[in-house]
Every structure is written in structure tokens, then in C-alpha cells.
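Note that this complex is displayed minus one protein chain, with the remaining chains in position.
Letters are used for the chains, namely A and B, taken in the order the chains are written, and counting of residues starts over at 1 for each.
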Amino acid sequence: MRPQDVLPAEPAGALPDTVREALLAPMVDHNCRPVRRDDLTRARFEMLIAGTDTPAPPGTTHFDTPAGVAVRRWCAPALGLEPHVSPAIYLTRRSELGPAEVNRRLLCEAGIVAFLVDAGGNGPEPLSAAEMGRLGGAAADEIVRIERVEQDAAETAVSGVSYISSLETELAGRAARAVGLKSVIARRHGLDFDPARPSRGAVIAAANRRLADPKEPLTDPVLLRHLLWTAVDVARERNLPLQMHTGYGDSGLDPHRADPALMAGFVRALQPIGVPLVLLHCYPFHRAAAHLAAVFPHVYVDVGPAPTATAAGSAAVMGELLELVPFHKQLFGSGTRGLAETCHLGALRYRRGLARALAERLASGEWSAADAARAAHMAGSGNARRVYRM
Amino acid sequence: MRPQDVLPAEPAGALPDTVREALLAPMVDHNCRPVRRDDLTRARFEMLIAGTDTPAPPGTTHFDTPAGVAVRRWCAPALGLEPHVSPAIYLTRRSELGPAEVNRRLLCEAGIVAFLVDAGGNGPEPLSAAEMGRLGGAAADEIVRIERVEQDAAETAVSGVSYISSLETELAGRAARAVGLKSVIARRHGLDFDPARPSRGAVIAAANRRLADPKEPLTDPVLLRHLLWTAVDVARERNLPLQMHTGYGDSGLDPHRADPALMAGFVRALQPIGVPLVLLHCYPFHRAAAHLAAVFPHVYVDVGPAPTATAAGSAAVMGELLELVPFHKQLFGSGTRGLAETCHLGALRYRRGLARALAERLASGEWSAADAARAAHMAGSGNARRVYRM
Partner (left out) sequence: MRPQDVLPAEPAGALPDTVREALLAPMVDHNCRPVRRDDLTRARFEMLIAGTDTPAPPGTTHFDTPAGVAVRRWCAPALGLEPHVSPAIYLTRRSELGPAEVNRRLLCEAGIVAFLVDAGGNGPEPLSAAEMGRLGGAAADEIVRIERVEQDAAETAVSGVSYISSLETELAGRAARAVGLKSVIARRHGLDFDPARPSRGAVIAAANRRLADPKEPLTDPVLLRHLLWTAVDVARERNLPLQMHTGYGDSGLDPHRADPALMAGFVRALQPIGVPLVLLHCYPFHRAAAHLAAVFPHVYVDVGPAPTATAAGSAAVMGELLELVPFHKQLFGSGTRGLAETCHLGALRYRRGLARALAERLASGEWSAADAARAAHMAGSGNARRVYRM
């Protein structure tokens, strides 16, 4: 895709060259999950666009969503089609090209310089981080999802005591090869967890219960908190940031318990420890996330898959994020999940949304061109290089 | 009112004919309450505009609100006056014409093809659904408010056991003549209710307590949940959707307990049952409602009276709804209550807000004209015809 197709004609057409270059420069994508390598049925493709596990009701289609329209509009040209082609034509073309070529085109045109990939908890046939990097012409590193590591530890431990040590060993080992850790406690419990580190006795008791059925996904609050604090220890030793999923998710998550404001106590507890805390996604609580990033020195924020999901309405989301977020605290993450389309759209929406916000600030005289170029550069890659020590 | 007066001159002036026609086509209003037939004092009229039970403070007027200005701007021409006339002139003209003629003009110009009317819990002198249809040149059907039916059952039952059976019988009887059921548990309790169906024993015990004072509005959580689950049974048998009021309401409701995200557990419990759940109003939690509609196949959403209340600021509300809502999940509801003005403004705001959002999507190349026309048609009437089996 040509640069002029990435940025909106109006109002970004009038952006100074330095700002356009900062917006179009390759970005670090610090929040993505693997793209699938298999050929997808229409039903599966629709569910992956819509971020749900169920088909659309009879007589309807998930293509009739903001994200569905965006696939036809923005991804079709990357596959050599006209914008706005029908779903059937889009999917036929996708099949003709085959998943490897589709993934290559869409990842490559996303303009990413490095993928930081959470490979945890995926569906079938995921690309590895290295493969995503190769297809996208980018570097690739790993983010360790701690709940996945816990699953492995639970399945091998023989007692509550050995659970604790095996969890520590396993986490430290995985962290040694990664650039960050990540927790999905928002999905497993909610962000209204007790911020205190649980006692060793309570952890052993809970672990003994867990070992009776270690294949179940972890939902015990004591063990989830123990896991989080163990991850904090590891992150501190290795100078790694800790990512936390916040904001709306799939149908299994309680949406009102995913507000990052709920974990202000945990954020305060982490402040003296100095581990950077990266809030992912956040929608529709991105104002809360931006506030935390503004008042706590160790909090960072991105809006992950929200611009892709909100599509033509995403400028308002970006606008709300920019109300409070310090320029040195904002990161780019595509929120890629399963489909290469989500990576392509994530990068496109981010650039377009930021371009629009910057153009407005320049047109009204609020910001100088140097301010705009600096902010775009920091959010696109500078902050990620600093936080992830790349 | 002429079509060109309904849609905003800019940016909708440039809308393709197919999109304009879809926006101006008669709509199904699935969320309205009766208009009053009596001549209203200024004090009563003001409170009905403002959605409150108290007069404005001394020296002020409820006309000095967003909705109050909108009445003078948009309803005055329908009564043969210039836009922006003073409150006194507006109310004098309203009196001269008389309520029947005022209601006829305002309902008729709203461009509604069918009213689905909740006649429960009204003030004095309501028009019946059939009368509203006749005045508005539209079909009319009934939505049964279940808390109203419970009141009748409570007043006739003689024991906890007979309460249960009389509630079932009464609800089934009323449902036989209706196109949907509706709950206002948000007002009576809050949406943070226990999603589980209560045990028969607990219901009988609570019902026995209730029968001591059956004229009181129901606020017992066990009986409210029993009522809701009885309604689910009836809705399933008769293939009816269940509407639920969510979002801000009058001064008696706890606003923070009206977030539909709070009832995600109930939504999940309903999913295998297949009863469509229609979230009404939702403001300012319309992003939460749109999210539920996006990830659950049986959830639908409208923003009811919010566009009327937010008036000149309603485009932002519509924009936020459109961030996530699938086109096949959005419904139009005017949120009419008491005044024919609220119906007129509800329809006008909805069309104008959607027109503006669609015009932006077309101008930026995000959507095709066919996308815009299809989405407008689905939201205006297509989805309601499907959900309410009209």
C-alpha cells in the first residue's frame, strides 16, 4: 500500500513532511498474538473478524460489522482487489492466494519493524514469532503469558510446595528468552483482585487444591495473585516490563471488571518496585488507562485491537486516549489475533487515527510540527525500544 | 416536515439517493411509551421534557436544557411556528391547537411505520397503543412490562404458591397478545442482580412476605429474579424477545447500577435458551451495550431516548454506539414518554445522527453507498421486523 493510501487525504494531506515521515516509519508492535497458517472456512473467518465464538444469527453475517466493512475496504487492495468487494469475492481471492501469501502481503504492508508476540493460549496452527517476523520483514521477540506457564507448572508439580518452586523456575526460564511478561488475570478473575501478595501458607493450601485438577484453567484468586507477584519478582530481576490485558474481551470476561482503574491499589504497590506496567487494549476504559499512565511513572498504555474493532469510529477512541496520555507513555500494539487482516488494520488505524489527531492540533495551532513528529515517533517505536530494552 | 429538513444540510447533503431514501423510510419504533391526551400545564410540560419530577430551581426553566432548546427549534415548525420561538409562544400555540391535533402532527411527522408500545406504569390520560398508531398513521403493537403484570398477580394471589401460578398464567395471557416483554429491574433493583434462577422455596417465602403489602412496587431481589426468569420461560415458548431497560433514568434509579455490563452473567445464562435480549436506552453505557451485542448472538441494542435528551450533542452518542455495534443488532426506538414531542425528536435525532455518521464514512471512503444504505435499512426497520417477527 502506498503511503498516501495509509494516511487520510483530509486533514492529513496538509501534514508537514517530518510528521508524515514519523507516522509512516516502521513501528514496534508490542501487542500481538500469532496469525494462523491454515486455510479458513468462511464461518471461522467471520468469527475471527468479530472476536466472538459464535456465528452471526441466521440471515446475518459478521461482515456487517464495523470491522467486517473495514476488511473489504482496506485489506482487499492488499490482495489485488478493488475496495468494497463483496465478502464472497474477498474470501475467494484469499483462498486462491493461499494463507502463506495472504499473510505475507498483509503483514508486510503493515509496516512493522518488530513483532513482540504473545504465543500463549492460541488456537490451532499458529505461526511462531520468528515466522511472523520473517513474513512481515521484521524482527520478532517473545512475550511470555504467565497463565500459560502456570498451566505447565501445575501439570508437573506433585505438591503445593513443589508447585511454588516449579512455577518460579519455569517463569524464570521462560523469561530468560523473552522481552516481557503478560498476565490475563482480567479474563480469569477480573481486575478487582486483592493487590496484596498472598501468604505462603495460603498459596500452598490453594495449590494443593489445584493439583487435584491441574488441567483446568486457573481461576483461583489466591493462585492468580501469587502468579502475578512471582512474575513481578522475575520481571524485576530481569528488567522486564509486565503487560496486563484490560478492557473488553470475549464473551467469557465480565466487562465491568476489566477497568484498569480497579487495580489502582496494585499499581501503587508496584511503584516502589519499579517494574514497568503496560496496560493493553483498555477500551472502553482507555481514559482510565491514560490517567494511570499520567500519574504513575511506571505505567504505559496502548489501545491494542480497539482501533481495528471500532474501525470507522476509531478516531474518537484515539482522541480520548490522547486527552491525558503523556507522549512518553503511549505504545503501538496491533492487537493482532489469528488473522493477518487484524495486524494490517491495526497498524493502518493507528496511523490514520494519530494522523488525524495531529493534523487537528497543527491546524488549530495547538502543537508545533516538531511536537507532532516527536510524539508520533515516541509512540510508534521510541517508547517501545526504551521499555523493552530493544 | 420536508425530508430535506430532517437530514442535516452538511454533510448529509451529499448523500447518495439510496442512502437518503433508506434514512427517510418509515421506521419501526420498538421502544416507546404512551403519549398523554390531556392539555398540560407549563410546569408539567417542563418536567416531561426534562425527564424529572421536580420543577427547575426558582428563576430558571427546564426549557434552558438541550432538550428544551430542541423543542423550540424542531417541534415549533411542526406546529406552524418559526424555529426558536419563545417557550411562551410555543406553549400558547400548543394550547390553541389542542392535544389531539398536536399529537397527530408530531406523531405523523415522525415517520413511523409501527409503534411497539409499553403501556406499563404510566401517568394519567395515556393514549392506547392503537390510538398512537391511528394518530401516527402507523401499525401498533404491545410490549408487556412484566413488573406491571406482577403487580396485578400480587394483588390477586392468596398465597406464595398461588402467586407463582397466577404470575405464570397472567404473564402467558398478556404475552399472547404482545410482540415482546420488557423488564425494568434496573429501576427496581439495579442490573447487578444474581443471574441464577431462584429456588422455588425462596420464591414462596419471599412471595408470602410480599402478599402482606401487595400494592407496594416490587423491589425484593428474589421475586424480581423469579419474575425475570418466568418471563424468559414465556418468551421462549412464544418466540418473543425480552427488552431490558438499562442506562440512566429518573432520580430514583442508582445510575451506576444501570450499566448493562453488570448483567453479563445473566446474558451468558440466556445464550443457550435463545431468547433475544434487547437492551434499551443504555446511555451512557452504550459502548458496553454495543460490546454485548457484538459478542453475544442474542443481544440487540438501541439508544432510546438518549438522542432526544442529548439533543445538539447527540452525534457523539450515535458515534460511540456505531463503534462496535453490528448492523444487524441495532434497533430504532424513540424513547417516547408522555409528550408527542419526544417521539418527533427521537425519530429526527436518530435520522440526523445516523445521516451524519454515514456521510462521514462515505466521504472518507470507509464505506460504500451500498453499505450505508443497507445499515440504515436494517437499523430503521429490518432488524425490528426480524426480532419481533412482524
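As a convention for this text, a residue touches a chain if its C-beta (ideal position, glycine included) is under 8 Å from a C-beta of that chain, and two chains touch if they have at least 3 such contacts.
For clarity, every value in this text was computed on a predicted model and none was experimentally measured.
Across the whole complex, the hidden chain's contacts among the shown chains comprise A, B.
For the chain missing from the display, the contacting residue among B:A50, B:L127 or B:A206 is B:A50, taking the whole complex into account. Considering the full assembly, A:H328 is the residue among A:R44, A:R197 or A:H328 that touches the omitted chain.
Interface residues of chain B with the unshown chain, by the touch rule above, are 8, 10, 50-52, 54-57, 59-62, 64-66, 69-70, 73, 83-84, 248, 250-256, 284, 309-314, 316-317. Where chain A meets the missing chain, the touching residues are 259, 261-262, 264-265, 268, 271, 287-288, 291-292, 294-298, 316, 319-320, 322-328, 357, 360-361, 364-368, 370-371, 374-375, 378, 386.
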